[in-house]
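I'd like to ask some things about the structure below.
Only one protein chain is missing from this complex, and each of the others stays in its spot.
For clarity, chains are labelled A, B and C in written order, and residue numbers in each chain start from 1.
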Amino acid sequence: MNGDGFFYHRRVAYVDTDAMGVVHHSNFLRYFEEARVAWLRARGLQAYHAPRYDLVLAVLESGCQHFKSVFFDDELILKMQIRRERLKIRFAYAIYCPERTDAAVASGYTLHVPLTQQLQVRRLPAPLVDVLEKEAWTETWP
Amino acid sequence: MNGDGFFYHRRVAYVDTDAMGVVHHSNFLRYFEEARVAWLRARGLQAYHAPRYDLVLAVLESGCQHFKSVFFDDELILKMQIRRERLKIRFAYAIYCPERTDAAVASGYTLHVPLTQQLQVRRLPAPLVDVLEKEAWTETWP
Amino acid sequence: MNGDGFFYHRRVAYVDTDAMGVVHHSNFLRYFEEARVAWLRARGLQAYHAPRYDLVLAVLESGCQHFKSVFFDDELILKMQIRRERLKIRFAYAIYCPERTDAAVASGYTLHVPLTQQLQVRRLPAPLVDVLEKEAWTETWP
Partner (left out) sequence: MNGDGFFYHRRVAYVDTDAMGVVHHSNFLRYFEEARVAWLRARGLQAYHAPRYDLVLAVLESGCQHFKSVFFDDELILKMQIRRERLKIRFAYAIYCPERTDAAVASGYTLHVPLTQQLQVRRLPAPLVDVLEKEAWTETWP
């Protein structure tokens, strides 16, 4: 886990566990979303999202791979990179749990399209485009 | 568990369990909501709810008591009764799991106020009032 | 949507919607799981899953594509096919919402490995293997 890109920290909530004692896989999409919102805030873009602004980044696709189970109260670190793909935006995620392993415990991606609140495709606002152009992207992931 | 009132059946989903192997308590509010929606449908009132109609039954209060744990794939039966309280509607719920016990495993209530989609208090539509006047209510619950 | 394979029906719960008025994408993994459990039951295999039996089908990978938004109370039909891949099991899903469109509204997959309740890889029980060998699989999937 090197130091480039954006990082988001969160602990595993008890409600996120299932009867195997591990985090239920559906929660990773929630963690990804939290990381995206934290990234918007870290980049000063929180004003460019509904309901404050007529934009949502609707999810077209998602994928997740699980390498190692994580447990209640584990501290997770989400590393993220973001790339504009014409009308779409791709986020890639790698999740680390340093107290368990140095390698990623999961990785994934989401692909988004900007929509209005009436679910119509719209252009990205200029400040968001500016930020996206400066984001680094590496093919080796995680 | 006698035969009066409205019944809703559902099985416990795996995602609803937690690391103790039991249903996490937060899911009971979801089960209550599913039962309310099923009741609206059973009474022919499904057209009187957003987004089809400018009405939501916003939750003002809720409460739940847990008497016995339930587990993955248990079949739950929700018994329900409904009462109008002037501008508000009260739903009372009792949850049974016949394969585990004859007594209720949980009980609860939700208190609602009718709102428009702009979150303003509104009158109940006449067909909903008509149905509410015919619902039975017993103080002994569950 | 032709008639082969396994089908699971469920309506969209209100809690599954988000501030855009549509189903939040994270719920599709929950719907997939419900369909898997329903398939186990339909095939008479519900006794071969924890906590009744020392087996869980842990999720190694998942993916989902979204083609069209779905809304509160929409009736969804999940079509599913299942294939054994050596030690793993692959489920493919297509979700239909006939009142909105004839085409699939979403599709996805999950890849599983059989684990004991102590999170160790284990062999599949014979009855599950027998059922898997009889499941049809088509490469064209919506």
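Observations on the model:
In this text, a contact is a pair of C-beta atoms (placed from the backbone, for glycine too) under 8 Å apart; a residue touches a chain by one contact, two chains touch by 3 or more.
Please read all numbers here as calculations on a predicted model, not as lab measurements.
Which of B:30, B:100 or B:122 touches the hidden chain is settled by the complete complex: it is B:30. Panel shows chain B; residues 19-20, 22, 25-26, 29-30, 33, 50-51, 56, 58-66, 69, 115, 117, 119 of it touch the chain omitted from the view.
Where chain C meets the chain that is not shown, the touching residues are 14-15, 17-19, 21-22, 24, 26, 71-72. In the full complex, chain A contacts the hidden chain through residues 11, 13-15, 21, 30, 33-34, 37, 46, 49-51, 71-73.
Please note the rule applied: only the chains that are shown with their structure count from here on.
At the interface between chain B and chain C, over half of the residue numbers involved are used by both copies, so each side presents largely the same positions.
Overall, the chain located most centrally, as judged by its C-alpha mean against the mean of all protein C-alpha atoms, is C. Taking each chain's centre as the average of its CA atoms, chain A and chain B sit 34 Å apart.
Averaged Cα coordinates give chain A a centre that lies 24 Å from the centre of chain C.
Distance from the chain B centre to the chain C centre is 27 Å, each centre being the mean of its Cα atoms.
Counting partners per residue, chain C has 30, 33, 50-51 as the residues that reach two or more other chains.
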